[in-house]
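Removed: one protein chain of the complex. Kept in place: all other protein chains.
Letters A, B and C mark the chains in the order given here, with residues in each chain numbered from 1 onward.
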Amino acid sequence: MSKGALSGMAQYTAPLRRFGASSIARLAVLAIGISAITAYTVPELRMSAGGWLTACLWCCLAYFAVECGVRVRAAIGDGGIRKYILSPSGFIDLIGVLAVPVALLSGIAPPTAWLFAALWILKLAQSSPAVAQIGRVFVLEAKPLASVFALFLIVLFLSSAAMHVIERDQQPGPFGSLPRALWWGVATLTTTGYGDAIPITHLGRLLSSFVMICGIATFGLWTGILATGFAAESRRRNFIQTWDLVSTVPFFQSLDPSAITEITHMLRRLEVPERTTIIRRGKAGDCMYFIAAGEVQVDVKPTPIRLGAGAFFGELALLRADSVRTANVTATTQSTLLMLDLADFRTLTAHHPDLKRAIDAEGQRRTAENTAVRDLHRLGGASPS
Amino acid sequence: MSKGALSGMAQYTAPLRRFGASSIARLAVLAIGISAITAYTVPELRMSAGGWLTACLWCCLAYFAVECGVRVRAAIGDGGIRKYILSPSGFIDLIGVLAVPVALLSGIAPPTAWLFAALWILKLAQSSPAVAQIGRVFVLEAKPLASVFALFLIVLFLSSAAMHVIERDQQPGPFGSLPRALWWGVATLTTTGYGDAIPITHLGRLLSSFVMICGIATFGLWTGILATGFAAESRRRNFIQTWDLVSTVPFFQSLDPSAITEITHMLRRLEVPERTTIIRRGKAGDCMYFIAAGEVQVDVKPTPIRLGAGAFFGELALLRADSVRTANVTATTQSTLLMLDLADFRTLTAHHPDLKRAIDAEGQRRTAENTAVRDLHRLGGASPS
Amino acid sequence: MSKGALSGMAQYTAPLRRFGASSIARLAVLAIGISAITAYTVPELRMSAGGWLTACLWCCLAYFAVECGVRVRAAIGDGGIRKYILSPSGFIDLIGVLAVPVALLSGIAPPTAWLFAALWILKLAQSSPAVAQIGRVFVLEAKPLASVFALFLIVLFLSSAAMHVIERDQQPGPFGSLPRALWWGVATLTTTGYGDAIPITHLGRLLSSFVMICGIATFGLWTGILATGFAAESRRRNFIQTWDLVSTVPFFQSLDPSAITEITHMLRRLEVPERTTIIRRGKAGDCMYFIAAGEVQVDVKPTPIRLGAGAFFGELALLRADSVRTANVTATTQSTLLMLDLADFRTLTAHHPDLKRAIDAEGQRRTAENTAVRDLHRLGGASPS
Partner (left out) sequence: MSKGALSGMAQYTAPLRRFGASSIARLAVLAIGISAITAYTVPELRMSAGGWLTACLWCCLAYFAVECGVRVRAAIGDGGIRKYILSPSGFIDLIGVLAVPVALLSGIAPPTAWLFAALWILKLAQSSPAVAQIGRVFVLEAKPLASVFALFLIVLFLSSAAMHVIERDQQPGPFGSLPRALWWGVATLTTTGYGDAIPITHLGRLLSSFVMICGIATFGLWTGILATGFAAESRRRNFIQTWDLVSTVPFFQSLDPSAITEITHMLRRLEVPERTTIIRRGKAGDCMYFIAAGEVQVDVKPTPIRLGAGAFFGELALLRADSVRTANVTATTQSTLLMLDLADFRTLTAHHPDLKRAIDAEGQRRTAENTAVRDLHRLGGASPS
């Protein structure tokens, strides 16, 4: 799957979100549909509750059809229905809607035709934010992955051919032909070990042991490549997601480009829905936040404070000796935050004393304010001074 | 499990340590309890030694009840019994104490009711220092992990549906319905390979081979993501643990913040119990230590030297050509040390010649002192000069 | 396999490419040959279609013989036929051609003799670009890998000996001798678990559990070593591949050597065949390209622009707020590109404001040009001004 194709998925799910169908409702319908299909294939359940299951399946199909329709309309609005259909997301939508009706109309028996509803599971890929990221790792590391796969095939084929020669006289059943020996090979090399084809000669067992160890090596190489690729991709993705947001925070605008690059690598984007409590009073704090978009409410007594885009909060815990959060902070709207870890906060302020001073000043101002207000409160009245 | 919840675990185990119940005793009781439960489910053992086992289980339950009581009292002292109960640690304590009595009172037969004591194994999580760290990795890498899991589900469901179609006529037993085919799918995709459901058609075996290879890929991705996340988290955690301690060492106070950040990444915190021998004479040395808290004793002849918080030791081996430790060093109280590796020592002193000079001077002073004292000793008397 | 030997593979495949036999045709012949061999070992297929299969196999053999002949001639031209034969690639070629005829001439029955054609699968290694890279990782990490293997052998042998003692009286079949117990050991330690040798005593099961957990640890170590080695090798290989190309781009020539080193680590080499569309209009863009060799065509209206070696393109999307590609870009000949990622682009331009300014200027010039031309076009005529 190409990188461009995968990033296209996110693009076409946006209209639906505007339509109001929440992701959770969608996943619920998907879960119901998949469960219904699974139940429908059990002969006993089909006998006893076939009608209900079919009804349930038709409902899910209708939901997906409406969803697909909404997206098609949105795609027309955007000017490219062909582009939508050819995108992976559009293809998944269409196949989910059309597969079962087409199968039913082709005269396939309903119990088999409804099996095409299993394709609905592909919709999970649409809801997974990191599928594109994983796809990109596979694309970028394609060469070494293909080479490991080639080595896998070489070991598989040569060992199966050897095993066929070694065991065919003793066990004509599982090793009598190369395809059968290959079946043994793949189950052994992936260390699955079904146990339906097991060598019994000494030479066969020695070869089998070698194949199992090669299987571990294959695992190891495969994982090593993916881990390397994923680490690079992860770092890159975080940078790109954070870069544009950093420029929205006035606090960073005094910095030179080189410092901004450094900070961008440190920050982590965080999307929080409305009414999420970001910081809980009394908990230990190990990060501070910058608001890239949205608004949060700091529950200080007597009047909560609201902070909008460009502001920062949560720095007090990093400056205090006991690292304890002093107030609840809640998102009042869906907000995009940039999280700065304690470790990175220390590194950043060490390299940029100006930032340190600015945060300290703001922190002291806030602490003083809190204390003053609280003192007033304790004295029995909130005087206007 | 949320990050905050996990860090809460460590918090509530502290009172108990003050109470004097050592972690080792606790683990011993846990091991006895778990063994007793395991033995109790074996009918023969229950017949022959049921009384003893039940007595043993009641003792363990009593121990955990006392432990829980101590913590509850401590929690009341801290002001938050509700907070304690809702914390994972409190929940584990309470469920460990209440599950079995409640089950017995509900009229469940004792052999079954005592099975709830298996929940005691959760106490292992309370004693594991890095559970919070591992939990954080899962939280931070949730998106890619969820996406890999979505891909896993997609392959699982589609391949099981296909296998159901392919094999249902040949093998109605293991592949006759989708739930049964899913059972094959999960055992194959995780490369477990029980061997109770094995495809026999050519197409089925080809599909099965594909599923096994997807299983390896899933492994690889999963591991790659966790390795990436764990490396970042590990580095971050070490920084946070070390940062506050670095400022307690006067030796580092002359450095600018940027250098302190650099050093913090190099140091490794080490908690040593009383009477631990940190350095053994004659061994090869590849690190030096700074004392953040506690006290150590250097066994030089004739009078051992005591070093307290802020001092450093073990630097001689790094300066000598043969890297050999010249004296035993033992912790006289529970101490917190900061370990500096040879490789990092070289890097640090290369970047900060002042530190190098200070350590060299101290090293020469100590060597001279040792030699002088030893010479005196050899001459037959320790003169006061 | 030594590093030099592996890099030799690529060297000897070059002449063939000059001969015109494309890699795809070669893989197709290989796939046909391997399939024919596999089918030939199935008695039923050999009975019914043996003639066709043999004919097919002879054709493949002839193809590989011609291929080998071409390479031998090229090797003579290069001056070293002995060098060619001793290289892995030459050895694979020769064994692929000679194994079957030699076996047939030695009087081995054809069904068995043709099995030597399974060696053709080795040709996959010749076509895999990263086999040398993987081989190098194994060479460089040989010591730790060998140590893990030693630990694997120690656990395997000691646990098998212990299991032999524990289970030999209960199960003389699978555990009656050390070789049989070793068969259990290897299937368990690699977590394959065939299920033909399973301990039934309590002690045996406990030991078996320990062996399985050691198996996971072995996996983990193995993978950890390979991941570490692969990350280093991957970085190194990318640098070497990119370094020489960077000097061909005039744009970078003003930089000092230290900056060029930095850039070389950021760029990624990309070989694109003729007529590949590198950039698609309307897609989101997250990288720019420098042309190291070859030529691309930018499809701007009304006259497409051609860019040759040394030029760059794709920078507009990185400078625009919406990151959208404004034109298709297609390679007109086979080209070598250097890809610069958005994240690295930001970092690079932050560190080198000159580059930023140069790219900005070029970007503005192009945008202005495009707009001007399009305006003219819209007005109805392309005036020469």
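The rule is short, and it goes like this: a residue touches a chain if its C-beta (ideal position, glycine included) is under 8 Å from a C-beta of that chain, and two chains touch if they have at least 3 such contacts.
These numbers come from a predicted model, not from an experiment.
Asks: Can you list the shown chains that the hidden chain touches?
Replies: If we consider the entire complex, the absent chain touches A, B, C.
Asks: From the listed residues C:45, C:70, C:85 or C:260, report the one that touches the chain absent from this view.
Replies: From the options C:45, C:70, C:85 or C:260, the contact with the absent chain belongs to C:260.
Asks: Tell me which of B:191, B:209 or B:261 is the one touching the absent chain.
Replies: Missing-chain contact among the listed residues: B:191.
Asks: Among C:70, C:151, C:284 or C:358, which one touches the chain that has been omitted from the display?
Replies: Per the contact definition at the top, the residue touching the missing chain is C:151.
Asks: Among B:223, B:242, B:261 or B:335, choose the residue that contacts the chain missing from this document, as touch is defined above.
Replies: B:223
Asks: Taking the full complex into account, find the residue in A:223, A:242, A:261 or A:326 that is in contact with the omitted chain.
Replies: A:223
Asks: Considering the complete complex, identify which of B:102, B:124 or B:200 is in touch with the unshown chain.
Replies: Of these options, the touching residue for the absent chain is B:124.
Asks: Considering the whole complex, not just the chains shown, which residues of chain B touch the missing one?
Replies: Per the touch rule, chain B residues meeting the hidden chain are 34, 37-38, 40-43, 112, 115, 118-119, 121-122, 124-125, 127-131, 133-134, 137, 152, 179, 182-183, 186-187, 190-196, 218-219, 222-223, 225-231, 234, 268, 280, 282-284, 286, 341-344, 346-347, 349-351, 353, 356.
Asks: If the missing chain were put back, which residues of chain A would it touch?
Replies: Touching the chain left out of view, chain A contributes residues 191-193, 195, 223-224, 227.
Asks: Using the touch rule from the top, list residues of chain C that touch the missing partner.
Replies: Touching the missing chain: residues 4, 7, 83, 143-144, 146-148, 150-151, 153-154, 157-158, 161, 164-165, 176-179, 182, 188, 191-195, 198, 202, 205, 208-209, 212-213, 215-217, 219-221, 223-225, 227-228, 231, 235-236, 239-240, 243, 256-258, 260-261, 264.
By definition in this document, only the chains that are shown with their structure count from here on.
Asks: Which chain has its C-alpha centroid at the greatest distance from the C-alpha centroid of chain B?
Replies: Max centre-to-centre separation from chain B belongs to C.
Asks: What is the size of the turn, to the nearest 5°, that moves the C-alpha atoms of chain A onto the matching ones in chain B?
Replies: 90
Asks: Using mean C-alpha positions as chain centres, tell me how far chain A is from chain C in Å, no decimals.
Replies: The computed centroid separation for chain A versus chain C comes out at 27 Å.
Asks: Can you list the chain B residues in contact with two or more other chains?
Replies: 191-193, 195, 223-224, 227
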